[in-house]
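Only one protein chain is missing from this complex, and each of the others stays in its spot.
And then chain A:
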């Protein structure tokens, strides 16, 4: 059976975590683990330094689920969200994203970066931005709970 999504890219702060904290947002851990079990390649694309992002994922016990973590480089270089999303996909070995691949984010910049790479931009409502704001930035859906992602499955 084909995985439900060709790939899923997550923003970190405010999407995987409660905004401004290293704590998992409710329901996110179960979603990530279920996607991982279903064989979906998973990546994180964040503006935080890669090292801190990995530490947060480690503490959540989610590090093994993510084959690719992209963020600010060790020299502080940050080429913008779209570049980080590109790096996150390259880290999964993807140079041609398949239709149906998804990016989840809580900020307009996440959704714009997703669209730049042809990923389906999906907003999350638990990061602080309003659903209207996220839709205006291109979100095809705004999730109230992580499990609602399953209704967008590609196969």
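Criterion: a residue touches a chain if its C-beta (ideal position, glycine included) is under 8 Å from a C-beta of that chain, and two chains touch if they have at least 3 such contacts; residues count from 1.
Here, contacts and distances are computed from a predicted model.
One chain of this complex is left out of the view, and of "Electron transport complex protein RnfE", "DNA polymerase IV", "Sugar ABC transporter permease" or "Flagellar hook-basal body complex protein", the protein name its UniProt record gives is "DNA polymerase IV".
The residue from A:116, A:131 or A:152 that touches the chain not shown here is A:116. In the full complex, chain A touches the omitted chain through residues 20, 30, 33, 37, 47-49, 51-52, 64, 68, 72, 74-79, 82-87, 89-99, 101, 116-119.
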